[in-house]
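Of the protein chains in this complex, one is absent; all others appear in place.
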Amino acid sequence: MEVGILGATGIVGQQFVAQLKDHPWFKLVWVGASQRSKGRRYADATSWKLASPIPSEVGGLRVEAATPGNAPRLVFSALDASVAGDIEEAFAESDHLVVSNARNHRMTPNVPLLIPEVNPDHLSLLKSQRAQGRTGAIVTNPNCSTVILVMALAPLKKFGIQKVLVTTSQAVSGAGYPGTPSLDILGNIIPFIEGEEEKMEAESKKILGEAMDNLVKPHDLIVSAQTTRAPVIDGHTAMISIEFETPPETKEILDALVKFSGKPQAMGLPTAPPQPIVYLDDECRPQPRLDADRGRGMTVSIGRLRPCPVLHHKFIALGHNTIRGAAGAAILNGELMAATGLLD
Amino acid sequence: MEVGILGATGIVGQQFVAQLKDHPWFKLVWVGASQRSKGRRYADATSWKLASPIPSEVGGLRVEAATPGNAPRLVFSALDASVAGDIEEAFAESDHLVVSNARNHRMTPNVPLLIPEVNPDHLSLLKSQRAQGRTGAIVTNPNCSTVILVMALAPLKKFGIQKVLVTTSQAVSGAGYPGTPSLDILGNIIPFIEGEEEKMEAESKKILGEAMDNLVKPHDLIVSAQTTRAPVIDGHTAMISIEFETPPETKEILDALVKFSGKPQAMGLPTAPPQPIVYLDDECRPQPRLDADRGRGMTVSIGRLRPCPVLHHKFIALGHNTIRGAAGAAILNGELMAATGLLD
Amino acid sequence: MEVGILGATGIVGQQFVAQLKDHPWFKLVWVGASQRSKGRRYADATSWKLASPIPSEVGGLRVEAATPGNAPRLVFSALDASVAGDIEEAFAESDHLVVSNARNHRMTPNVPLLIPEVNPDHLSLLKSQRAQGRTGAIVTNPNCSTVILVMALAPLKKFGIQKVLVTTSQAVSGAGYPGTPSLDILGNIIPFIEGEEEKMEAESKKILGEAMDNLVKPHDLIVSAQTTRAPVIDGHTAMISIEFETPPETKEILDALVKFSGKPQAMGLPTAPPQPIVYLDDECRPQPRLDADRGRGMTVSIGRLRPCPVLHHKFIALGHNTIRGAAGAAILNGELMAATGLLD
Partner (left out) sequence: MEVGILGATGIVGQQFVAQLKDHPWFKLVWVGASQRSKGRRYADATSWKLASPIPSEVGGLRVEAATPGNAPRLVFSALDASVAGDIEEAFAESDHLVVSNARNHRMTPNVPLLIPEVNPDHLSLLKSQRAQGRTGAIVTNPNCSTVILVMALAPLKKFGIQKVLVTTSQAVSGAGYPGTPSLDILGNIIPFIEGEEEKMEAESKKILGEAMDNLVKPHDLIVSAQTTRAPVIDGHTAMISIEFETPPETKEILDALVKFSGKPQAMGLPTAPPQPIVYLDDECRPQPRLDADRGRGMTVSIGRLRPCPVLHHKFIALGHNTIRGAAGAAILNGELMAATGLLD
């Protein structure tokens, strides 16, 4: 199946390009970007920032304008939030399936905010989008730190999650490029990330909520987030404390975490990690440098599960922010849609 | 007044040396260390790691064995916990006033665990030490991350602190030298610091507790700590959420923080910062690189005070771990003792 | 004497503000910046990035447009090179003495490129500027890495320096703000700094050259520079190999370095360090984190002097790039001019 990338020259777009290399189902044939890049070879229009080289079959593609037309039906959107809203809608109106990493439509009532292991049934919202006369559709993945939090919460939903206090230490790749100035972050911690805490608090409720006809009834858990930026390249760490309705034993939580598996694993989706969650028995883990790449960046690593003297239990979760938290998340969304016939 | 340093060649000992340079009351005349360094010039026996040079009047001192005898009455202890217990007791039995940064005697019932702005009245425990026939005494300061947490909690004690959830991001200087290997921390976060969480949870209760005749009745607040190590040189950051008995307004908390002042300020102790706590209005602050040195490293900087959706309020506190959290803390303890006649 | 700063809100301008705090001769009364900042309080117009706070007497100054008029006679220029050329000339034409850190006029024949310890006699070029009818004047300091190199070469000039091969490892503060993106420099080395090698190669020849009536006859040494950016906050390190006309003994070089002193020391200029060069006997030094602040950032630290198997001798030099290499350099230039009657 031929696919395209909207916003292909930015840092998230580059991650899509890298993740789609050698993909067994999707073939990248179209790259769209701003007017400035239009007509140039992708390799020339892009200031490539990844350690892996530009795939040769992509480097020669001509960058096209970010307008519907000759793009393939399925497009992944790595657009900046400043422009994503309108462009993605224009594509969806023109029969395109837009699988977006941008924040603009995440909280739109009938747009799925999807983590394939967690809420695949939310894709039922697409019927509501179609009912509006739209031939295409928009599907989104959560903010990078939300994904890691919710992946860790989902297996525990059955115990009745009531309150979550989460503090993050987030990698600079999450801020894009040029992103965080080095003078701000070398040997330093910045205790604030614009809009991040609000996203974690609101998106969690939608993802864990219940899909109705044309909206999601949010889960009633309460999340208090404190997000910080740290001098780390890739990998967001989340320190999580939880209060449950029915406090489980530590062993029950551990069991739920390590046995967690979902539709992507059952269906063998290409980007799905064998285990969505791995529990590490070493109390010095997880660490971004050693654990972010686990499961080719799609596994969330958890460690240090123990009782919390204030709420009920606490632990540490870590995931790769630009793979599980961005490009990989969207591609897994696309795979789930393909495997369930939503791209036909 | 002449003073000495036990464990003077280590990294904490060096910080004592640096902090005592040009001290108006205390003159460093004696440096004690392990047998291996005995008899050597301090400058030769020490692998000096601070940006400021070795004070010339100290560089030429001969290192002596860590045994009582010709040391001055007041000695600051920067001994490693592996040896501090016995040596400090031996000094206290031999008429020395030991002002220690080591953890060994912090939780000993009749040893004050002192933050001069917070619990100066705990010095009354020295009577109990004397009653045991000991002519000297031992006074301790808390663990570096505990100091920062408790400095931020103390002004709020009047609102009835019940529960505290704190996550830290701690500097590598807190791990001593050689301390954290660079392969472990460059571009990384380590989610565990041996013994640190237990210290924060227990020491807080003692410091905020009530001194009785020969012990401290601990405060009944409950602390849940999650401590991490980050690639930062100096400055521990603490993300703090609090549940109160009588939830105050945000404005009341802010007032309490900025108006906080104690005996060191009232008495004008040389190492006391003009304001123990400074509140920063910029939501990107406090940051270790920009704020740890405030008040010559003795001020705790606080920012981002706001309601917490899970507990009542949350904010960020930051302090210099090797000054307010170690050498500076002990010297301020010594100053308080001098100013209140306890060194006579 | 009242002074002003052109380009006061940028990162170099902030360094000027910090360096001028409590200056015994100069009182900062005027801050000029771009149209966008005009009329705002300095504290509001500036995104302050230094660890020391904004001096209170400066925070309240109103930012003025960067045009001559009510500025004091002596203005320090921290302007960006994109605008410095014309603005500095306009000020010089209007009777202002412009002491600039910008690169624009460094190689202008009758503009002194000044290091007060090295070539104070080059101020004689001001006569040529005056002869053009200009009532003011422009004086410049070299590029930050050039200063460190030439400070180390100047004491050795008497041995006949013929060839210099220098490789640098430069701090991110030299790239301004936002400057180097963190994704480019965390855990990384960038082997290229735009224009830097050319500056070092050309400026060295002018500074070490001979001032004539209206130009400088360049020194005939040949410099080959290789400059790199490293994840260091402050402090440029230069690895230097030299070929001499008359190869001296190692001891002679050492003597020349440690005995080096100049007019700023002889005249006791306020910003002059007691020793312009300090030689460190520890082979692990100099290091940016431990040595950049020496002499309040104005001393160049040298170490590891030894024979070079390819040229004659090699050693390491380190200096504070934003103090000795920028704001401090310009202020010392201003002090030299004041002390020699050039500001009257």
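Note that the chains are named A, B and C in the order they appear, and that numbering of residues resets to 1 at the start of each chain.
As a convention for this text, a residue touches a chain if its C-beta (ideal position, glycine included) is under 8 Å from a C-beta of that chain, and two chains touch if they have at least 3 such contacts.
A quick note: this is a predicted structure, and the numbers were derived from the prediction, not measured.
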*Quick one: which of C:M1, C:A131 or C:I189 touches the chain that's been left out?*
C:I189
_Of C:T9, C:S128, C:Q287 or C:T322, the residue in touch with the unshown chain_ = C:Q287
*Which is it among C:S94, C:T108 or C:T228 that touches the chain not included here?*
C:T228
*Selected residue (touches chain absent from view) among B:G60, B:P109 or B:P181*: B:P181
*Missing-partner contacts on chain B, residue numbers*: 11, 49, 172-173, 175, 177-187, 231-233
*Which residue numbers on chain A touch the omitted chain?*
49-51, 53, 186-187, 233, 289-291, 293-294
_On chain C, where is the contact patch with the chain that was removed from view?_
163-165, 167, 169, 186-192, 201, 222-224, 226, 228, 230-233, 237, 239, 241, 243, 283-290, 303-304, 308-311, 314, 316
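By our rule, only the chains that are shown with their structure count from here on.
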*Report the most central chain, judged by the distance from each chain's C-alpha mean to the global C-alpha mean.*
B
_Distance between chain A and chain C based on Cα centroids, please, to the nearest Å._
47
*asked:* I'd like the Å distance between the centres of chain A and chain B, where a centre is the mean of that chain's Cα atoms.
replied: 42
*Per-residue multi-chain contacts in chain C, two or more chains*: 49, 186-187, 233
